[in-house]
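Please read the structure below before turning to the comments.
One protein chain is absent from this view; the other protein chains keep their places.
Should a chain be cited, it is by its letter among A and B, assigned in written order, with residues numbered from 1 in that chain.
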Amino acid sequence: MKLPYFPGCTLKQTAKNFEKSAMASARRIGIELVELPRWNCCGAVSSLTSDDIMHHVAPIRDLVRVQQMNDDGILNNEYRLVVLCSMCFNVLKRSNMLVTKDAETLNKINEFMDTEPDYEGTVEVKHFLEILRDEIGFDKIKEKIKKPLHGLKVSPYYGCTLLRPREIGIDDPEAPTIMDDFIKSLEATPVDNPYKSLCCGSYHTVGNAEVVAHRTYKIIEGARRNGADVIITSCPLCAFNLDNRQELTKKLHPDFEYMPILYFTQLMALAFGEEKEAGFDENFVNPVPLLEEKKLLKKVVSRGE
Amino acid sequence: MEGNKKMITIYIMGKAYKVPFGLTIMKAVEYAGYRFIRGAGCRAGFCGACATVYRKKGDYKFRTALACQTTAEDGMYLAQLPFVPANREEYNIENIDPDKNVLSEYYPEINRCVSCNTCTKSCPQELDVMDFIQAAIRGDYKKVSSLSFDCIQCGLCTARCPAEITHYHVAQLARRIYGKYYSPIPKHLEKRVGEIKKGKFDKEIERLKKMSVDELKKAYVKRKIERIPRGEVREE
Partner (left out) sequence: MTEVIHIEKKNVKFLQKVVELSGEEVTMCEQCGICTTSCPMAEEMDVSPAGIMRAVQIGDESVVESKAIWFCASCFTCTVRCPRGIDLAKVTEALRQLTLRKNVDHIDLDEVKKESLPAIALVSALRKFTG
């Protein structure tokens, strides 16, 4: 299955391991993710005022690229656009929903983008987790893994943009299960966390990192109390806040203990025996000692310190 | 010039002037009696000093051009834009950590880009300006460098951008980082610097220093132009 894929800026930058591990995992289940040949930043957050059309231009411009890929024969009648980053997913889907429901706004955007072909509203924005659940099936993934992650206790962290608002979310915003089912398909043990969809503080990490660190404390401690070894996420901003902000969290809460934070695709790559593509060395809190202890990674004598 | 017979009307800052058809905007403005004190330099499309904005009669588009490179047309409403205020950050290229998100650190406003494409539409060099700003957000120095290589820093994109980005300064920083930390060091340059240091050209310099201006001019015209050996050209 050949699907168009939108990476988003951060996957080319601080979250390269997210993309790398997803690509490797996708190949193992017969999915080829084809990056849009040309794309622009979606804006990361949606425009929320009724009169602001300008900020919907960026995501719609990206959707035009999917149309072009079909017109150019790179894709054959494939309009499902796969997104890994939860925030990009949310923004692209939201703008798409807006213009497919509101012909006047679509018309305005098309008129404004006078250097592009018109967007026809044909694209369907899908999160990679949805593809795993709905197109491949978690049971199929379970059949295909090489290395079951027995004994690893994983707490899913959904955050905001995968679930909310309701019409955009990929699961029940109050009782999501998709990540839990994903964890089970890798034969790891899902661990509940009362704060699994508590906002991590998001963009407050710019200019007010302490606000984030307090939430990081709450979220990670919530997972630890239930016995989790590791937390998974699908958002590079959540990852930055939960992972890189642990240093500050420790400063503000001396009883805090570090915990590795992984992209869900890193776990998947590990289960498919693609640990080289998992990019564990790019995580802030090093997950390797834990994975070695759990006998999921072979001990390497020197890690090139 | 046969074009001299046909006259056209242009509007300079709102005032109508009749000028011969076939002149560049720059020459037409001079024909109309203006003298450039700023806003003109090379007159050959290289220096970026002659940024101009205009509209054509009956056309809603706000257009941009280099005055020295664009033919004046009948019904053009013109204004020169000799200078675009833009902050250039101070940095020491030696002390930069290229692994960090340097472009965003010095110019965080690049992250405000709304992908409106106005910059690309306004670039007289026909560069993919929006695309290099997008590459800058991702920290892709190489892509910024290659897409912005022909930027002449006219500032038209910067004057038009709703996100208040100073594109050409961002691109210049990216090219400097790419040049210093990523592009291969040109071997012929290293070799030549070594030769200079060893004094290979000292005698020649002394000879030139003693020449009169006229002799120098003649020698300049007669000079041999060295070919760059194949395989030593810069990347891209």
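By definition in this document, contacts are C-beta pairs under 8 Å (C-beta built on N, C-alpha and C of every residue); 3 or more make two chains touch, one makes a residue touch a chain.
Nothing here was measured: the structure is a model prediction, and the numbers come from that model.
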Given A:Pro4, A:Pro236 or A:Pro260, the one touching the chain that is not displayed: A:Pro236
Of A:Arg61, A:Arg133 or A:Arg215, the residue in touch with the unshown chain: A:Arg215
For a quick check of understanding: of B:Ala51, B:Ala65, B:Ile137 or B:Cys157, which residue touches the chain that isn't displayed? B:Ile137
Which listed residue (B:Lys27, B:Arg112 or B:Arg192) would be found touching the missing chain in the intact complex? B:Arg112
Which positions on subunit B touch the chain that was left off? 100-101, 104-106, 108-109, 111-112, 137-139
Taking the full complex into account, what residues of subunit A touch the chain not shown? 8-10, 13-15, 41, 43-45, 48-52, 55, 85, 87, 160, 163-166, 173-174, 197-199, 201-207, 211, 215, 236-237, 240
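One rule holds in what follows: only the chains that are shown with their structure count from here on.
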Footprint of subunit B on subunit A - complex, ascending: 9, 12-14, 38-41, 43, 54-55, 57-58, 61, 112-113, 115
Note which residues of subunit B are touching subunit A in the complex, please. 101, 111, 113-117, 120-121, 130-131, 134, 137-140, 162
